[in-house]
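With one protein chain held back, the other chains of the complex are shown just where they sit.
== chain A ==
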């Protein structure tokens, strides 16, 4: 689905990535590991298009995205939760999520057909959504699941897909994003990107710098997205334990290049000692 070939990039005059090749298949959770300063965030930013590629190729679903603007990449199905969350501080929570919907505006093919599904399929969707929703939110939210995707393009309604995993967000729709705590902002960053129902979710250290109780919530969310099976994930993460329990495939970066890759089972202690122990 996502193919990165010999990607080179960097900041200003200094190169960081020196020819990274990786691949993410549909529904897969691919983890990106490496010590500090090995180019994980740079790689993720280059895939999103925030940083220009100096060389190599970024392809997605058969299209060459190397020269496309970030907006077009998002509209073709990539969702990005950056390091540090990057919530719009002056916009309300509601507005932040609605901005997330922009990526589904004018999305062709896939999106259009999914909106025109016969109702039977949609109900099945909805019941799935209910069954995997977070604890403590079942009762009151269940009816709403039926209007999942009901809003359609261009409307100002917040889709169920965005908030079904974050029952706390609807209680603070009118607060400004900047007034939220770090953990709440991270939940908002997830809701914002999930609003457009991306096919590939790129998460850059989603649990960094937030309180431990929310870390577990965020991890549960990532697991539930994985068990959903509709969304592939490219995850930059520090916690080996979490990577081991959730990931399918691992790339380890060193000095801006892939130093090791393999299935999760192959990630043994020797590899960890060699590439990850500080």
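Everything below uses one rule, namely that contacts are C-beta pairs under 8 Å (C-beta built on N, C-alpha and C of every residue); 3 or more make two chains touch, one makes a residue touch a chain; residues count from 1.
Please note the rule applied: contacts and distances are computed from a predicted model.
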Undepicted complex member, UniProt protein name, chosen from "Similar to stage IV sporulation protein", "Putative NADPH-quinone reductase (Modulator of drug activity B)", "Urea ABC transporter permease subunit UrtB" or "Carbon monoxide dehydrogenase small subunit": "Urea ABC transporter permease subunit UrtB"
From A:26, A:178, A:209 or A:268, residue that would touch the chain that is not displayed: A:178
Among A:103, A:201 or A:222, residue touching the chain not depicted: A:103
Touching residue (missing chain; options A:27, A:55, A:70 or A:167): A:70
Per the touch definition above, residue among A:196, A:215, A:250 or A:267 touching the missing chain: A:196
Touch list for chain A against the chain that is not drawn: 48-50, 69-75, 80, 82, 86, 88-91, 95, 98-100, 102-105, 154, 156, 178, 192-193, 196
